[in-house]
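Below is a structure I'd like to ask you about.
Of the protein chains in this complex, one is absent; all others appear in place.
And then chain A:
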Amino acid sequence: MALQDICNFQSVFEDRLTTEYPAVPHGKKIASSYVSGLPFSNNKSLFHFYIPVAEYLDESPIQFGQISTVQNCSAVSSEDPFLTSSSLPTCLPFASSQSVPLPFPMAHGTTTLAFMFQGGVMAAADTRSSCSGLVACPASQKILPIHSHLVGLTSGTSADCALWKRILARELRLYQLRHGRRLSTSGAAKLLSHMLHPFKGTELCVAATLCGWDGGETGPGSRGETTKNQMTELFYVCSDGTRLRGMLFSVGSGSPYAYSILDQGVHWGLSVDEAKSIAREAVYRATYRDAYSGNCVDMYHITSKGWTRRNREDLKEEYYREKERRKHEKTERRDVTFSD
């Protein structure tokens, strides 16, 4: 049928498309592409996500503390593939299959924060990648620039975040080439949210904060906000479908510690230096108390000219400086003795 041809209904599991897609702008294609099983138009290659076979993981002699879905998977017979259920072809089999037991326990420890002020957007994050008690990488990068005026902070599973950031960057670049202008931060957040939607209910865990400057065609004040007269945007997108716009976000296991510092000090009229010091202090306090955050702090500042990155600063120095300060204060105190 011609309709099937156009929608590519049956050709999902083949390696190549037989029909050409009509060139439609990105966002509008989402609805019809569910039927075809492809979330993105104009792609010549399907997404092939590697699905590890269940038996391999069940029979692994090394027990990594697997999550409880291993019971479900062992009940699945070996002939029963993951790509089983739906007649509605999904080339994203995770949406309708059993969860795969993870070979090692994953944990999502981090501290990332971003806030808007009169000088743009300030984004800061720690650099510790943890794996449930092991510091897998003390120098990872959690703030990933997507293009010159958009920066994304990642929290959740690092692998998922890195992959989806790259996918988002690619899609935004394609949009820019097709339409001659950058997609707004709001549009980018919506795009990411829709891309993540098919994975809702699976173990995909991406909590991204997108900070960007939308400049160019639209004049200042076009959004109707006459007081906050600029085009910075801050969005929080989560793999469970949340998409929120706001002025201040902090994500991760260390976020409560950072929130209270930010609540204290952040207001619209901050200078750039004050904003930097508040962001740094917030990350430092979170790393001070949270076991899964630590090592260094990265800071990015997004303005109309794009993002600028501050040198990565090791918080160990700050910790020792504070320790010295406290010791100094304690030696000054003579009268009262403590029962420590």
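Criterion: contacts are C-beta pairs under 8 Å (C-beta built on N, C-alpha and C of every residue); 3 or more make two chains touch, one makes a residue touch a chain; residues count from 1.
Convention: contacts and distances are computed from a predicted model.
K.L.:
Can you pick, from "Histidine-containing phosphotransfer protein", "Ribosome production factor 1", "Proteasome subunit beta" or "Sorting nexin-1", the UniProt name of the chain not shown?
P.N.:
"Proteasome subunit beta"
K.L.:
Just to verify: which one of A:164, A:199 or A:257 makes contact with the chain not shown?
P.N.:
From the options A:164, A:199 or A:257, the contact with the absent chain belongs to A:257.
K.L.:
Touch as defined at the start, partner being the missing chain; which of A:166, A:289, A:305 or A:323 qualifies?
P.N.:
That would be A:289, which touches the missing chain.
K.L.:
Name every residue on chain A in touch with the hidden partner chain.
P.N.:
Residue positions of chain A that touch the missing chain: 256-261, 263-269, 281-282, 285-286, 288-290, 326, 329-330, 332-333, 336-340.
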